[in-house]
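One structure coming up, written as structure tokens, with questions to follow.
Here is chain A:
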Amino acid sequence: MSKMTLEELRKLREAKKQEAAQRDTEGKDTLVIVGMGTCGIAAGAKDVVDALLDELKKVGNENVIIRQAGCMGLCHVEPTVEVRSPGIPNTIYGNVDGEVARKIVRQHIMDGRLVNKHVYDKPAADIIEQ
Partner candidate 1 sequence: MEMVNIKLNGKPLQVKAGTSILKAALTDEIKIPALCAHDDLDAWAACGLCVCKVEGSPKMVRACATEVVEGQNYITHDPELQEIRTTVLEMILSNHPQECLTCGRSNTCELQSLAGDFGIREIPYEMDIKDIEADKSTPSIVLDPRKCVSCGRCALVCQQLQNVWALEFLERGHKTRIAPAGGVLLNESPCIKCGQCSAHCPVGAIYEKDETRKFLAAVRDESKHVSVQIAPAVRVALGEAFGMEPGTLVTGKIYAALRKLGADSVFDTNFSADLTIMEEGSELVHRIKNGGILPQITSCCPAWTDYMEKYANDMIPHFSTAKSPMMMQGVMTKTYYADQIGTKAKDIYTVAIMPCTAKKYEITRDDNMWASGEQDMDLVLTTRELARMIKAAGICFDCLEEEDADSPIGAYSGAGTIFGVTGGVMEAAVRTAYKLVTDNELEDLNVHAVRGMAGVRKGVVDFAGTDIKVAVAHGMAHVEEILNEVREAKAKGEEPPYHFIEVMACRGGCIAGGGQPYNTNDTVRAQRVAGLYNDDEKSVTRRSHDNPEIAKIYKDFLGAPMSHKSHELLHTKYQERPIYSK
Partner candidate 2 sequence: MAVKNYVLVCGGSACESAKGNDIYKSLLHQAEVQGVSNDLQIVKTGCFGFCEKGPIVKVLPDEAFYVEVKPEDAEDIISENIVKGRMVDRLLYKEEGKKEYKPENIKFYQKQKRIVLRNCGLIDPESIDEYIARDGYLGLEKALFELTPQQILDELKKSGLRGRGGAGFPTGLKWSFTQRIDADQKYVVCNADEGDPGAYMDRATLEGDPHSVIEAMIIAGKCVGADKGAIYIRAEYPLAIKRLEIAMDQARERGLLGDNILGTDFSFDLEIRLGAGAFVCGEETALLASIEGKRGMPIPKPPFPAAKGLFGKPTVINNVETYANIPVIISKGGDWFARYGTEGSKGTKVFALTGKIKNSGLIEVPMGTTLREIVFDIGGGIPNGKKFKAVQTGGPSGGVLTEDFLDTPIDFDSLISVGSMMGSGGMIVMDEDDCMVDVAKFYLDFCVEESCGKCAPCRIGTKKLYEILSKISQGKGEIEDLQKMKDMGQAMKKASLCGLGQTAPNPVLSVLNAFEEEVLEHINDGKCRAGKCKDLVQYSIDESKCIGCTVCARKCPVNCISGDRKVAHVIDQSRCVKCGACYDSCKFGAVLVS
């Protein structure tokens, strides 16, 4: 990666914005975001990531990208996982453990059904000042 000029920065920003708008991250259509702040990790977010990866491998779904993010603010229900999948509203799951993570893969991602009891509503996007 080389040093950027102003023009290059602007180009990069536009390209990345479009990617985000199309939800086309590296050509994959489902995005799973795991809250990986110290709080999330302490509550077991790493196990969740492992379980997600493992389960996706088991079901043979290669259309999902898993990313980490900082704290979502929902400390009382860590670890938290956000799923953005086409056709289903964006969903935040709380109190996720390995078992719930596997359910998220099988039920939400593969089957389009939300996982009972762990839905903590859609992401907080609507409170962010754009």
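Selection rule: all candidates are chains of the complex that A comes from, given by their letters.
As a working rule, contacts are C-beta pairs under 8 Å (C-beta built on N, C-alpha and C of every residue); 3 or more make two chains touch, one makes a residue touch a chain; residues count from 1.
This one's a predicted model, so the numbers in the text were calculated from it and none came from an experiment.
Participant: Please name the candidate from 1 or 2 that touches chain A in this complex.
Facilitator: So the candidate in touch with chain A would be 2.
Participant: Which chain A residues qualify as touching candidate 2 in the complex?
Facilitator: Of all residues in chain A, those touching candidate 2 are 1-6, 9-10, 12-13, 16-17, 19-20, 33, 35-39, 41, 67-77, 80, 82, 87-89, 94-95, 111-129.
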